[in-house]
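Shown next, in structure tokens, is the structure this report addresses.
Just one protein chain is left out here, and the rest sit where they should.
Per-chain numbering from 1; labels A and B assigned in written order.
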Amino acid sequence: MLTLLFRMSATTETPSLARLATREVLLRKRRGWFFGMTGDQFVKYVFQGNAAVSIIVLGLITFTIFKDAVGFIPMNHANLAVYRLAGLEYVDLYREQVTAHSTMSRYLAGIRARQLDILMQKEGLAPAAAMARLAAYDGFANSFADTINEQETLLGTMTDLVTAVKERQTVAQDLAVAKKNLLGAMSGATPERAVELQQQADAIQIEVIDYQAEIKPLLALRPEIAATNASQMTAMKEILGQAPKFADAELNRRMEKFQGFVQGYFNEAAVVAEKMAAWDQTKPVGRLEAFNAFAFGRKWITASFWQDWYGIIPLLTGSLLIAFLALLLALPLGVAAAIYVNQVARPMEQKILKPYIEFIAAIPSVVLGFFGIAMLGETLRRLSQLPALDWVPGFPMAERLNATTAACLLALMAIPTIFSLAEDAINNVPRSFKEASFALGATRLQTIIHIIVPAALSGIMAAMLLGFGRVVGETMVVLLCAGNRIQTPDLSAGLGVIFQPVHTMTGIIAQEMGEVVRNSIHYRALFMVGAVLFLISLLVNWLAQKIVRRYRISIG
Amino acid sequence: MKPAPSAFAAIFGRPTPAKRVETGVFWLLRLCTYFVLLCAAFIFWDIGSKGGAVVFQSSAPFINVPFLTESPETLNVFVRDGREQTMGDRAFRQFKAEHAAEMKGVAVETYVYSAGGIFPNIAGTVLLVLGSILIALVLGVLSAIYLSEYATEGPFIRFLRLSIVNLAGVPSIVFGLFGFGMFVIALDFGVSLLAGWLTMAFMVLPIIITASEEALKAVPQGYREGSLALGATKFQTILTNVLPYALPGILTSSVLAIARVAGETAPIMFTAAFVMRDELPWQVQKWTDFIFQGVMALPYHIYVVASKIPQNEYTRDVQYGTAFVFLFTVAAIAMTAVILRQRLRKKYQW
Partner (left out) sequence: MTESVAPSAAPRPLAVAPVAAASPAARAAIEIDDVDFHYGASKALHDITLNIPERQVTAFIGPSGCGKSTLLRCLNRMNDLIDGARVSAGRIRIDGVNIFDPRVDVIELRKRVGMVFQKSNPFPKSIYENITYGLRIQGQKTKARLDEVVEHSLRGAALWDEVKDRLHESALGLSGGQQQRVCIARAIAVEPEIILMDEPCSALDPIATAKVEELIHGLKKQFTIVIVTHNMQQAARCSDRTAFFYLGKLIEYADTRTIFMNPANPQTEAYVSGRFG
């Protein structure tokens, strides 16, 4: 094709015999051969059209992702509306109280474990004997745990009530979709088939649920709830009066803390009761609420029988935690390597090191992820179990696949990026700066610290940003090695937070995209997550460019 | 009173504290650099030694041919006559038919994908890479020619460059999401080679454009002016006097792009890759079936065998073997690019 164009664009041939006058030649009209364009113009438009593909692709990506993502908001709105109408919200309010109570029971179990520990370790009792010594405590703990029984029964009743409503709602919704599909198929069908489809559609009876009537029995339980709460309170106070005393000071302190918890529980019960009284089924769900439930939601629960939540916070924090850790490792190593290779290494060494480090970028991420599963995770866990390393917070690790495992591998991926860009930045520092510094008697190290690194700083910053972009957007390593537990990292664990398993934005897309129903709310929620990733990448790019541009001016 | 040291003595002076600090810091930097290299080397060694043991063997033909030429199968493990036996699915079925009585009640453990080989995965990856590189090269080189030879500074070009830079930063999973939403669903290609080609082509487009433009820009302006001054059209000039000299650089960039495309998993996960497929890619009726079929791919296979089956002595071979083949193929491609680039840097200094 190219040769054809080539020949066509050379439309004139110089006649070798009779030389034409310049005047004639200059004004000779070139034949347009393609919609009045000359070959050269045509070729230019071909090239231009190709270049425009980049713009089109970026536009298409934006369009595709946001089109599906935006649909999430109304769907989540409907999702939340049902949550309120069907009374699930009301039941969840009550559930909070029950959960708070079981937290206290768990705390008591913790005290028991500590006692057992003391009895067995310090007093050297056999397990059976130790258990016997704890009988009195167990009696206390059990009677405390029993104080929630009535509430639990109530909660069970309430849950059953609303689950039935929700189930009917789900069925109605599915039927509505089926009906819509049938009617939608009519436009392209033959008349006979259309009639058939119409009949089928008409045959579908969609139940219209009267939510207000449905939750009447739920609200009717209000007096009962108040009564159980009151009786529970007296029961708990009575039990608390018989709280055991310990010889151990620490245990006593814990017990005091427990009493504080119980007081807190009473307050919470009062708050919950208030909330339940104020709860209004008919209060409409705001548009913004549907978005906020995504942007600030702390729960990502899908395909649940109760209520689906699509909150990005656990994924976002997981991604950021891993990215931050990976940068923490990669930045010093990458920049140190860049300084070393550019300023310290001998030419021969430089020639080998540079391509080698850049070559690391070629290790496919899925291989790194596999290495993490097969080798690194286990190695790190073994390391964390060494008694000598007991002082490290979070050691020994509970899981072999966690944020740190993934971060180590991601750091290795980010190092070549950071290295290349930082090395470039250092290389671009004018030679004269360095020479001037040497001429004043500075050592090489002083020159590096005071002249070269500051001059290259904005380049290094840009390298860091782009490294961050690379790490946040990486999928396979986090999917395989981050542990994939959908949970906001628990900062109360202190530094140990870095050894918790997390899930990430990229990981969730890769993991769940293959299994979701097309155009369902879950499907759209994943596109929402994709949109967030996309925006983060644009932001990182924009910042990096801004920094680099400023840096060019300052050097130039 | 000590006499002040002469300037001459200062030059030959003993190491000052500053000097000692410098040496220390340089050693630290050196340590960091070599630590990184060591980490990478360890990964290569680990996968190289364990996977190499699967792919190579000590007797002729020295290469584990079945592993490279067969399809993945389920591995069956059972105890017979007090000895443990392992068998691929096809062999096991035959065996079971032959020893029906004997096998009754024998507990059989199964591990998917752990027997057989990875041939369809290799074939799928090769097809995916070839197609997407072809598309990306055509689009990318033509775009680069436009940017380097025709473009005049203006809003369109600024926007174009912005698009390219931003496209380069988009995470690969977002490309996968885009490919899924656009090609698989909106255009209804299904999970297919074509969807994978386009997704990956768009993903490497920025790399190819940027590198090709650089190669074109490196051709001295004088060649263009000289040609134009002789009455060549712009297109003739580009074709005969710019492109040939930029070709080596463009080639290098395309080899790098091949390494990138071959190494990516996320974009093909829901656009082109199947976990398991019985037919080979060329066992199709018509050519449309060929481009609209999903394929098995090496990186996706690694993901599947690493995450979906347990880690134990039976599954280790296929895991490490696949990782070995994949890692060293991609590494070889990348190495080619690195060497090519160094050679060219030496050869073409205008």
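Keep in mind that, in the parts below, contacts are C-beta pairs under 8 Å (C-beta built on N, C-alpha and C of every residue); 3 or more make two chains touch, one makes a residue touch a chain.
All figures in this text were calculated on a predicted structure; none of them were measured in a lab.
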For the chain not depicted, the shown chains it touches: A, B
Selected from B:Gln236, B:Gln293 or B:Gln319 as touching the chain missing from the view: B:Gln236
Residue of B:Phe119, B:Tyr245 or B:Phe292 in touch with the missing chain, whole complex considered: B:Tyr245
Option from B:Ser227, B:Thr252, B:Gln293 or B:Gln319 whose C-beta touches the chain left out: B:Ser227
Absent-chain interface as seen on chain A, which is shown: 7, 10, 12-14, 16, 19, 21-23, 25-30
Touch list for chain B against the chain that is not drawn: 152-153, 220, 222-233, 236, 240-241, 245
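Please note the rule applied: only the chains that are shown with their structure count from here on.
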Between chain A and chain B, centroid-to-centroid distance (C-alpha), Å: 26
Contact footprint of chain B on chain A as seen in their complex: 2, 5-6, 9-10, 39-40, 43-44, 46-48, 50-55, 57-58, 60-61, 64-65, 67-68, 332-334, 336-337, 339-341, 344-345, 353, 355-371, 373-375, 412, 415, 443-446, 466, 469, 472-476, 479-480, 506, 509-510, 513-514, 518, 526-527, 530, 533-534, 537-538, 540-541, 545
Touching residues on chain B, where the partner in the complex is chain A: 18-19, 21-22, 25-26, 28-30, 32-33, 35-37, 39-40, 43, 46-47, 138-139, 142-143, 145-147, 149-151, 159-160, 163-178, 180-182, 185-186, 202, 205-206, 209, 233-236, 239, 259, 262-266, 269-270, 299-300, 302-303, 306-307, 311, 316, 319-320, 323, 326-327, 330-331, 333-335, 338, 342
